[in-house]
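Heads up, this is only part of the complex; the chains shown haven't been moved.
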Amino acid sequence: MSHKVAILGASGYTGAELVRLISTHPDMEIAALTGDRKAGMGMGEVFPFLRHLDLPPLCRIEEVDFATIDLAFCALPHATSQNVIKALPSDLKVIDLSADFRLRDGAVYRKWYGKEHDAPELQAVAVYGLTEFYRDEIRAARLVAGTGCNAATGQYALRPLISAGVIDLDEIIINLITGVSGAGRSLKENLLHAELSEGTNAYAIGGTHRHLAEFDQEFSLLAGRKVEVQFTPHLAPMNRGILGNVYVQGDGRQVYDTLAAAYAGEPFIQMLPFGAAPSTHDVRGSNYVHVGVASDRRPGRAQVFVALDNLTKGSSGQALQNANLMLGIEETTGLRLAPLFP
Amino acid sequence: MSHKVAILGASGYTGAELVRLISTHPDMEIAALTGDRKAGMGMGEVFPFLRHLDLPPLCRIEEVDFATIDLAFCALPHATSQNVIKALPSDLKVIDLSADFRLRDGAVYRKWYGKEHDAPELQAVAVYGLTEFYRDEIRAARLVAGTGCNAATGQYALRPLISAGVIDLDEIIINLITGVSGAGRSLKENLLHAELSEGTNAYAIGGTHRHLAEFDQEFSLLAGRKVEVQFTPHLAPMNRGILGNVYVQGDGRQVYDTLAAAYAGEPFIQMLPFGAAPSTHDVRGSNYVHVGVASDRRPGRAQVFVALDNLTKGSSGQALQNANLMLGIEETTGLRLAPLFP
């Protein structure tokens, strides 16, 4: 049976990635695509790589007949989603890919996003969408909040370790290298090929990146105490991919074994052999996550490496995995595509 | 029903691309993978992007039980394939991805490849694998010769035009820009990132590229007279993709209409609107071909643009499409994957 889905905000990268993935999903059909500024255009005009598909044209949200829709993906910009979702039929299943419903606490939202939340009642019920750790809640949810792509990366490295109590909670450093599609289709000088290719830089330095709020919320909840990590992302000249290099204080073998046990049955998480480093090249365009662990030469220090594709497992692939759960479809359906290499 | 296939020479890019594509093919199963120098290793070691798959380890060709194999893909280097294929069971269906069986004439083979062919009897019966133009022959073939990736690109631009007699056969220029994976996994200084990125150059200039032999053979056959084109490939810093810009003398609109008519029912060939230029970005990782046509400001001159992915439609995707035909599977099975963008 085919489930009908809508993608709100289909003219950005995460929207297009959803279309790409759903285009070969056997049990899902795209029934509506919205894009306010590009309403009336075909997806093949906005994204020529999708021109072979038979898709509904982009329309305005008001034009969608939600009565015929089983689930809506909301791929709108941060701070826009909350009002749009508030106005949707209250029984419609929704997956939001923005940051709007990731934080459960209104005050924390205000602190990091600089505004009052417009739908606090939804904020309270939204389920955090990190599939492997919220699977049951997601299955039963009406509204799921997709995680930040950096936030997902750091959590894959750390959640089992925090739960198991095998690392020092005060000495965690999350060092990330991220691809540029994480910044979306925004027109900024530093995202131009001429300025981005052939170089790298850190950004949002000094503990200012908003995904810290997700780390704080989730790690503190897991640990039952306040946990604050140090987190620095770097921008590298690659379109897709995040490489997390997470510095922890703990025993390397114990770290490895804890992660291996936690991810033993997970269809998308691959543990590398101990001492091996993953590469973002090897997960590009896929929903797979590669995890590696190494001990430092000094006992009691280790590193966890996580490679994933920010647009797939870090965003739209995660959303589709969650949609499968919410719609009663087998969780991995449509998501087994192999990475693209080279 | 699942068909069992073997991939001979699976440790190169075209072999790995076959594995990627077949991994989500519903009716095909990889029963054997060979790689002489890497025999004994797992594919996930040779290509970590495939580590999530449950695959047979690489073995030596002699170790394969061909009695259980329905079709073998031969992804070995040029000049190696011919002897390997000669030694295979004579009723085994084979698709060769090398250049060994593209040329039907022994003398022409000798001229371009500098050696006598070791299996002239097979050379005579091999079917040229450009699916859209040899569909019936491929369906009935025992041995299919995959085309050169550049050769495919040029032929998609030109075959219908030559057949229809709408261009001057003596004034054809095929200008190509190709991605580096076309050179395979060869260790050469000019293929290093440090030497290839951020620049471009022509190569095999002056009418020396071996794919000219394919153009000569196919175009002369179509035209019923000798046709010689001018052909220059350029190497650009991209891993996948070929952009053909084919200069012809003829009426632009007639050129467009001829191509549009020829490709009207083709599942993988997309005609762009008249005057639009395709981009290799829009076909990356897919089996789709985008075709555009523009008239020059001077009447009687036009350009045909063709974008395809050299590893997919130009090589392994083409091979899989042909395998579907040879095995009686619906032609597009496993090949509808959308391109990867960005």
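Letters A and B name the chains as they come in the text, with residue numbers starting at 1 for each one.
Just so we're on the same page, a contact is a pair of C-beta atoms (placed from the backbone, for glycine too) under 8 Å apart; a residue touches a chain by one contact, two chains touch by 3 or more.
These numbers were taken from a predicted model, which means no experiment stands behind them.
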item	value
Complete-assembly copy number [criterion: all chains share one sequence; 2 shown]	4
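Criterion: only the chains that are shown with their structure count from here on.
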item	value
Approximate Å spacing (C-alpha centroids) for the pair chain A, chain B	36
Residues of chain A that touch chain B when the two form their complex	13, 16, 19-20, 23-24, 47-53, 181, 197-198, 239-240, 268, 270, 272, 278-279, 281-286, 288, 290, 336-342
